[in-house]
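Before any comments, here is the structure.
Every protein chain but one is kept in place in this view of the complex.
We just call them A, B, C and D in the order they show up, numbering each chain from 1.
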Amino acid sequence: MTLELEHFLTVGALLFSLGLFVALSKRNAIGVLMGVELMLNAVNLTLLSFSRFSVSERPVAGQTFVVFVITVAAAEAAVALALAVSVYRNRQTVDIDRINLLKS
Amino acid sequence: MEGFGVNFAFWTLSAVTLGAAGGVVVSRNLLHAVLFLILAFIGVAGFFVLLSAEFIAMAQVIIYVGAISVLVLFAVLLTPRAGRDNGETAMALPALLLAIAVATVFIFVVNDTNWTTVAKSPELATAELGTALLSTWVLPFELASVLLTAALVGAIMLVRSREEEAEDALA
Amino acid sequence: MPFLLAETVTAAPDVEEWMLWAILLSPLIAWGLIVLYFRKLPAIAGYLAIAGVGAACVMSFVAFFATVDADGAILQHTHEWFTAGPLTVNLGVRLDGLTAVMLVVVTTVSLLVQVYSNGYMAGDPGYGRYFAHMCLFTTSMLGLVLADNLFMLFIFWELVGLSSYLLIGFWFHKPSAAAAAKKAFIVTRIGDLGLLAALLLVWTRADTFDIAAIQEWAASGSPEGYIVTLFALGIFAGAAGKSAQFPLHVWLPDAMEGPTPVSALIHAATMVAAGVYLVARFFPVFEASHDAAQTVAWIGAITAIVAATIALVQTDFKRVLAYSTVSQLGYMMLALGAFGYVAAIFHLFTHAFFKALLFLGSGSVNHSTNTFDMRKMGGLRKHMPITFWTFVIGSLSLSGIFPLAGFWSKDEILLDAWRENRGLWVCAFVVAFLTAFYMFRAIFLTFFGTYKGGEPVDHHDEDSHFHGDPAHPHESPWVMTAPLLILAVPAIAAGWLNISGGPIDSWFADLLNGALPHVHEHGSAFEWGIALSSSAVALAGIGLAWVIYYKRWVTSKSIRDVALPVSVVFENKYFLDRLYEDFFVRTVLQRGWNRLLELNDKYVVDGAVNGAGTSARWVSGQLRAIQNGQMQTYGIGIAAGVVIVVVAVFAANPL
Amino acid sequence: MELTILVFLPAAAGVLALLLPKQYEGYAKYIALLGSLAALALSIYLFFDFDSGAGGFQYVVNEDWVDVGAFNLRYHLGVDGLSMPLVVLTTCLTLASVLVSFSVTQRQRAYYACLMILSTSVLGVFTALDFMLFFLFWELELFPMFLLIAVWGSGRKEYSATKFVLYTIAGSAFMLVGILTLAFSANTFDIVQLGQQASFENPVIPLGLAFFFLLVGFAVKLPIVPLHTWLPDAHSDAPTAVSVMLAGVLLKMGGYGILRMCVTILPEQADDYSIWFAAVGAVSVLYGAFITLRQTDVKRLIAYSSVSHMGLVLLGIGALGQTGMVGATYQMLAHGVVTGLLFVMVGLMYERTHTREISRLGGLARQMPLITTGLVFAGFASLGLPALAGFVAEVTVFLGTFQRYEWAVLMSIFGVVLSAGYILWTLQRVVFGPVRHEWDGVTDQKQWWEHSVVLGLASLVVLLGVYPAIVMDMLNPAIQGIVERVG
Partner (left out) sequence: MDGIDIVGPQVAVLGGAGLILLVDALFPQQRKLLPYIALVALAASALWTTSWVSRDEYGAAFDGTLMLDKYAVFFYYLFAGITATVVLASIDWVDREGRGQGEYYALVLTTCSGLMFLSASRDLITIFVSLELSSIPQYILAGWGKDQRSSEAGLKYLLLGAVASSLLLYGMALLYGFSGSTLLPEIATAIRDGGEANRSLLILASVLLIAGFGFKMAIVPFQMWVPDVYQGAPTPVAAFLSVGSKAAAFAVITRVFMEGLAPKFLSDDWSMIFAVIAAVSMTVGNVMAIVQTDIKRMLGYSSVAQAGTFLIGLAAISAGGADEFTLGASGVLLFLAAYAFTNLGAFIAIIAISQKLGSDQIKDYAGMWRRSPLLTLALGICLVSLTGIPPTVGFWGKMYIFNAGIHADLAWLVVIGVLNSVVSGYYYLSVARQMFLGDPESEEPVGASPALMLALTAATAGVLVFGVIPMPLIDAARDAVATLAIG
């Protein structure tokens, strides 16, 4: 069996969807963050698949892109956790369902 | 890309990665979820190797598994037991349907498209990646460093305790 | 203003144009002076008004005689007033036989009434205002008869209505007066709708307002018959409003709330005759439309009978006269509808004098008794001899007793009616009887028997201008009796100007006929049969009144008991006021239709606007439920947005 | 240049008044008075200097303003025979409203500033020849109106002010779409050019729709049924001067807009719509008149009567003939002075009695004979008495429309009776009848400014009634131009 681009892309899409589900369903803010990380990983997988399979003058672009995504994800995670801690300090919870002072 | 080894690797990695991601979904305990997450990260790193991006795979392991996961673990450990609940919100069902819809759309589009692919992997030396980062994409490269600095500065500010702030104000 | 002179003069009366304008302007100047400077100076205001009207009177006589000299030829001067595209409106004066007669009637009666008013209104706080209004009225009336085109005629027509309004409501603090004034204006305006429609119609179809041109147009046969009929009916509607024809007559009796001299001048002699004048003015149009003429005749006949029957049961002295006026106006209309052009105007002419006389007489009575209620009078013959005798002369004239003025004019109408349609003649004949009856009923109730004390004076009523002592009735001062005496002369003799078949017969008729483009001979030969029968029926009416109200062989009460349903109808004025005011205006219009529209404004129109607001708030409330502060709901929104948009695009624009 | 001065003179006076130091607040009225007098003088000079025979626009100013290739907006002012009388009407009524405001004591500086800016915006509307400039002036009028009603008004003033603003904005929103679509279809915002446009190649939206959009904007302002309910509210709660301006000139902006924009620019669509003009006009006449009969608030009553009278404007325009349009324009002028006078009189009465409830008034003729005289005069002018302004206008409208839409005219002439009904009934209830001692202490009209404004407006009413040619000669050529486009 020959592995095609579509195989990898499909795995990426499924991973992305799982990440999205995690991000949208978890009650814990940190859980949501984990979902986001999964989505970013899915994107990375997709990018690298393209980098590997696509006809391109600059195949390196995909890899470069992934480097930046990873970096940014790290920064985002740091800030997210800081904010989660900040919320926890104020509210003694990181439960998304209860972080809803701001509404309507 | 063919051959048994590659096929085997692909399917195994797929199973591991998606399974681990599923573990994140079903784990009721946040700590278990973090562990599943790390497994998923490692699986993805395996994919990267399969896609001949060894350097990236390494970076993935170091940054995600090393840094981010540890960060998450710290955050989990910093919050008391009550904060380790990883249950679903009331929005779980809509989120599930939506995730299925998104997957459907993505997979449909991915398979609907006529990709023009090369059979053979382009030989990408890690040096090429370095060159690219320091020539064409030097600007984002620098910006990323600024970004990390800013995030760091900000994160520190956000988590500083009231006492520290009081001292700060006196200074 | 570009004074483009477009004169159409054919051997016209030898009158300078300025004089015609001066007739119009001299009362107007008096009005202006009084309004601006002499409102608070009664002495000057009164004389100024008399001077203004007197000047107009003198000039009117000059014009009259000049017209007589010219055998009723027409003099016309026209000036452009304004243009609006194809529309050109002119102002112009026209002097012909009809105008000349009207000028004389209006100015003479007006002058006498002004003189009389000097006494009657003495001491009234609104003295200056009164004379200003009177001058304004005279101006309007003169403008009405002088106008050479329908547009200008309409203008003065409305102004006459204004002056009438102001004078009826002269004692505005009396609610009844204020209401009567309003009623008069509105009811006549309903009639004016017809006139306005006629105005629109004639301009659209004939492209002119000029009276002569309209007469030509109607007679030429070029317009379709129904157009002429519609035009004629429009004209007649206007006339019916002003001349108080059934069913628009209801305002005139109420108009008696005004000062009595006003009733004499406006609501007896001049303004109410304007309708008759108008129909006469457009007589050729009615000749061209037989249907319209029939309508006029029958409306006139109905009016005459209805009003006369109501007059039978009135207890108010002045209202008897008012209904009598309505009745007589119907008589004139009847004549016009029967193509008795000369007869109608002739009756208008004589009626102006004797009816003015009667009204002034009633004013004189009121001046002495402080009431118009005949049940509080009686026996005044001894106290007020001049008033009594002049009143009797007027009544006889009105009843058509030989050889007083009314006899001749009424006779001519009966003759024309006889010739045209026997039905009309029967009506006229009945009315002649009724007229004599109710007039002498009034005379017997007022001047005979014993005095019943009049109305006590309420000294706390600061608005009352009554200064005498009703307990001791007395004859009025000379400024009031002199006009009575003067008016008695034409009331006796005016009829001799046009004695049918007499030596000067053709003179008056020719004068009037000169105003028409084509004369259809309705030769008014004297008919003994008509004359004798009408005299007989009039005498019979007087006799019946004598039997019931003087001798009291039969009491009025017993008659009433016998003919109860009829009396109730008469006493309630055929329920017309109730129909109009209570049913139509109050119930249908105000409580029904207008309220419906108002509610529509409030709930439907505004409701739609507010409803938009409310529904926006409702939608907003629904959306707020989604905006629940729960972060992942927002996230689902984002992802769902992507899916929905993609699927929608795929669906809308298939791959 | 003259027009620029004329348009901005009132606003300049207003700003000057606003800038006065607090302790000199009392002088604000005199500044406004001087400003409005100067504007009036200038407009009268222009009026008599205007060459009626020449046709076209005069005193034109045409400068660059906003030029973006795709659209080119110009500072373009000018007057023709149609706008010149309206300009004079505006300056006259501005002066009148300044005079009747002399009794205002609350926040005078801001008050006069608002009033004068209002005047500038109206003058701008009547003189602007660039569509966008026109729209700008049109919108500018909202602020002063809102504040004038909401701050210096009475009763439910805020509600009324908001309602006014929202209705107007809603209308002008439609209008803006109309303006833009027309301007883009013709590639110009110049009203003169648009007015000569033979046809629109490839209109952006169907021209009938563009016409409708424009019309909605103007119809709200005119107002016609069923877009009229803001008017009674605005009127009843506005201060006297604002009612004068509102009834006197603001409503005319609607009629002017329909003539100048709708009919002139899109004559064919106007022809398609003309039967609706006539129908809605006639309905407005009757509807307004019927509802007027039920009003218990004097100002509200006059406001509804305005709805009725403005219906005649639409009716006159609907005939698309010269007589009708001249009549409609004349009706605008006549209604301006007549209703202005009516509101002045009611305002004077309100100042003294502090009530507008008809049922509480009565017998005032004794206590205030001069005001009563004025009110009766204005009332009769309003019901279309000949020799006063309204009559000529009404009859001309009827004559002009009768040929084309007999039924509409026959419906409308009932308004003549109804107007007599409500005016006389009101007079009967307000000034006639027995004296009420409640009002014994009140004074009659006695200040010089009161006399001058009443006399001034009354003379205008008479002048327009007896000498229509003074305006008609100016209107005829201008309207003829429009009629020729309709064909």
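Here are some notes:
Simple rule for what comes next: a contact is a pair of C-beta atoms (placed from the backbone, for glycine too) under 8 Å apart; a residue touches a chain by one contact, two chains touch by 3 or more.
These numbers were taken from a predicted model, which means no experiment stands behind them.
Considering the whole complex, the hidden chain is in touch with A, B, C, D. Screening D:57, D:102 or D:135 against the full complex identifies D:135 as the residue touching the chain left out.
Only one of B:67, B:96 or B:147 touches the chain withheld from this view, namely B:147. On the side of chain C, the interface with the absent chain consists of residues 613, 616-617, 619-621, 623-624, 626-627, 629, 631, 633-635, 637-642, 644-646, 649-650, 652-653, 655, using the contact rule stated above.
Contact residues of chain A toward the unshown chain are 5, 9, 16, 19-20, 23-24, 29, 32-33, 36, 39-40, 42-43, 46-47, 49-50, 54-59, 61-62, 64-65, 68-69, 72, 75-76, 79-80, 82-84, 86-87, 89-91, 99-103.
Interface with the hidden chain, as seen from chain B, comprises residues 105-106, 108-110, 112-116, 135-140, 143-144, 146-147, 150-151, 153-155, 157-158, 160, 165, 168-169, 171.
Just so we're on the same page, only the chains that are shown with their structure count from here on.
Here the spacing of chain B and chain C, counted between their Cα centres, is 101 Å. Among the residues of chain D, none is found touching two or more other chains. Within chain C, the positions touching two or more other chains are listed as 630, 632, 636, 639. Listed in rising order, the residues of chain B touching chain A in the complex are 1-2, 6-7, 10, 14, 17-18, 21-22, 24-25, 30, 33-34, 37, 40-41, 44, 47-48, 51-53, 55-56, 59-60, 63-64, 67-68, 71-72, 74-76, 78-79, 82-92, 94-96, 98-100, 102-103, 106-107, 110-111, 115-118, 121-122, 124, 128-129, 132-133, 136-137, 140-141, 144, 147-148, 150-152, 154-156, 158-159, 161. Across the interface of their complex, chain D is touched by residues 1-2, 80-87, 151, 154-156, 158-159, 162, 165, 169, 172-175, 177-179, 181-182, 185-186, 189-190, 192-193, 196-197, 199-201, 203-204, 589-590, 593-595, 597-598, 601, 604-606, 609 of chain C.
Listed in rising order, the residues of chain A touching chain C in the complex are 20, 23-25, 32, 96-97, 99-104.
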